[in-house]
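Missing here: one protein chain of the complex. Every other protein chain is in place.
We call the chains A and B, going by the order they appear; numbering starts again at 1 in every chain.
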Amino acid sequence: MKDKILLAHGSGGKLAHELVEKSLVKALANPLLAKLDDSAVFDFSGRLAFTTDSYVVSPIFFPGGDIGKLAVCGTVNDLAMSGAKPLYLSLSFIIEEGLLQSELKKVVDSVQKAAKEAGVDIVTGDTKVVHRGSADKLFINTAGVGIIAEGINISGSNAKPGDKVILSGTIGDHGIAVVSRREGLSFVTNLESDCAPLGGLVADMVKASPNIHCLRDPTRGGLATSLNELAKQSGVSIRIEEEKIPVREEVMAACEMLGFDPLYVANEGKLVAIVPPNDADKVLKAMRKNGYGKSAAVIGEVGSDKPGRVVMETALGASRIVDMLTGDLLPRIC
Amino acid sequence: MKYISEFRRSELAQGLLTQIQRRSKTPVRLMEFCGGHTVTIFKYGIRQLLPETVDMVSGPGCPICVTANADLDKAIALSQMPGVIVATFGDMLKVPGSDSSLQEAKAGGADVRTVYSAMDALKIAGYNPDKSIVFLGIGFETTAPTIAASVLQAEEEVLRNYYVLSLHKLCPPVIRALLDAGELKLHGLVCPGHVSAIIGSRPWEFIARDYGVPCVVSGFELLDILQCVDMLVDQIEDGRSRVEIAYRRAVRPEGNKQALKLMNQVFEPCPAQWRGMGEVPDSGLKLKKEYQRFDAELAFDIKPVPTREPAGCICGDILRGVKTPADCKLFGKVCTPENPVGPCMVSSEGSCSASYLYGVGFEG
Partner (left out) sequence: MCLAIPALIKSIEGKEAEAEIGGITRRISLWLTPEARVGDYVIVHTGYAINILDQKEAEETLAMLEEIARSAEEEG
């Protein structure tokens, strides 16, 4: 096979078939995909969770992961945040002509590995190739379905005053790991993206307590944005304590250097849970037993005073409002 | 983190607050000139924690906020010229000029790149020999020497495609202009810590001597600001008016001689436009004749759009400390961080942005 992806690879002809069968189907091997029908057909019963996402991260390879791993984990996590057991994913590639075959293979291998860990199958997909300059190396679009067990009712609008807010681990790892590779900002760090599939963690949490009210994964916009979304959706206020929020030293250092606030930096392997106060201990214990929740901590509480508002108490006891992220995080000199 | 975490210890902050509470008898107004200080003050809710006798007001020490529309328009016009890459610190990207912003120009096809350092801009120049790299030189005396160093490095490395659009400004002249305007009764000045690391503490002496306003040079951590307020209150209660350095670990009275040498080798003072204050003599920096070939204003035929000030925006009054964001009819309604009308809302250390983000006046 030639070393670059060409426009012809996306045109539906022989080269395209070769690409799909040799690179994609073989690597992602599962019975539904192997049928190569226009749609994957399967039975289900019960409540279905359905999500879609697009991935345009740049650079496509970053410490701790790549766009492929991100696509699987991100989609799986969206399903898990509804309390669903993730089952099947669709995967569409939009490839910029000139992408190296070896790069695509690396991404596909990541997809396969991540899917295996998450316990999901990629059952249908699509491949398009566009002109140079029309896609930043590779864009991935996904959709995912999962099943929600009976009795589970998790939604951003369920938070109630008195609930505890639990964070599954350190914030800012992903965003800083990606930024460390960006032109003009590069610095060296051992920090890796926290990109991870959280279906297993959520399953453990739900087992510990079927009363979990809300789950959200704080991706773009960071913890602050997710908390604001939950506060608005549920019509409650949320109060968090700065000292309780776990942040790695390297993330803190990079944020200090570039002028970022870790509250707004993206995460790809963390979740925020809002649980009734009596269930908080059980859920926390279950989270800490799971590899992806070992640094889990209660970081705050839900209130009723100013609906939609998120407030953070600083170490000195003063309070400040924590708003949503507006626009991009940009490095600053001031 | 070494030399950061230690200066955030809350038990030591408590001690300083208690001491300030005990010392402060007379109502006083202190100004923190530097936007970086404004951010720390808002981040920790310091205004809430200080006694009622101490009132703090923010000054025009935000180089983003004080950049005049006409100057920003030049940068935007440059970015839209073919073959030009504008390298800028992130702060300037979203600031609205007369009819656009660098971010909008970028969306329209201009090559605008965010950098953390002038070093990175030099690298971009090296990798793109067929393009012209214009570095947007903003900032006060902390940043100007770094840009001077980049010019000298470009000269050393024979980089023929590196240019600087110098919009640098100097602090002491604008503080003098502020005090002369007499709009504000100031009892003490929190002097910028990193500017002073470069220029030393001596350039502030005229403030204590000629205007009777005590000055304390402060660092940027929680304890630094509180220590500075404590020292100012102490001077005021004692009837003294001197320049003192609280930020002793980073500032010496004579400043950084090498940095000053490089800055004065490459730049010389010139009149500059300050938003809200008009033209202030000798308050800007321009490239000296020997370094003219790096000057973007001379190298390019810049055709900016006609200057227009945003209607209803009182950034100028806010920068001079005579109005607060709450006084602005546009604040939080028409003018928000997503849709800023003026620069005070864009810059992370602008008063309006800090007020909006941290909820000033919020009772907690």
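Quick note on the criterion: contacts are C-beta pairs under 8 Å (C-beta built on N, C-alpha and C of every residue); 3 or more make two chains touch, one makes a residue touch a chain.
Keep in mind that this is a model prediction, so the values were computed, not measured.
*Asks:* Can you tell me which of B:Leu30, B:Val195, B:Val213 or B:Ala272 touches the chain that was removed from the display?
*Replies:* Checking each option in B:Leu30, B:Val195, B:Val213 or B:Ala272, the one touching the absent chain turns out to be B:Val195.
*Asks:* Where the complex has a chain not shown, which of B:Gly139, B:Gly276 or B:Gly350 is the residue touching it?
*Replies:* B:Gly139
*Asks:* Per the definition of touch given earlier, which of B:Ala70, B:Leu184, B:Ala250 or B:Val305 contacts the omitted chain?
*Replies:* B:Ala250
*Asks:* Mind listing the chain B residues that contact the chain we can't see here?
*Replies:* Here the touching residues of chain B are 1-4, 6-7, 11-12, 14-16, 18-19, 22, 34-37, 61-63, 89, 116-120, 139-143, 145-146, 149, 152-153, 192-195, 197-198, 220, 223, 227, 230, 246, 248-252, 256, 258-259, 262.
*Asks:* With the missing chain put back, which residues of chain A would touch it? List them for me.
*Replies:* Those residues of chain A that touch the unshown chain are 180, 186-191, 248-250, 252-254, 256-257, 259, 332-334.
As a working rule, only the chains that are shown with their structure count from here on.
*Asks:* What is the distance, in whole Å, between the centres of chain A and chain B, each centre taken as the mean of its C-alpha atoms?
*Replies:* 37
*Asks:* If we count contacts the way the header does, which residues on chain B are in touch with chain A in the complex?
*Replies:* Counting only chain B, the residues touching chain A are 1, 4, 8, 10, 13-14, 35-36, 42-46, 48-49, 62-64, 87, 89-91, 93-94, 113-116, 120, 123-124, 138-139, 143, 222, 336-338, 347-349, 356-359, 362, 364.
*Asks:* Please output the residues of chain A touching chain B within their complex, sorted ascending.
*Replies:* Within the complex, chain A touches chain B at residues 183-185, 249, 252-253, 256-259, 311, 314-321, 323, 326-327, 330-334.
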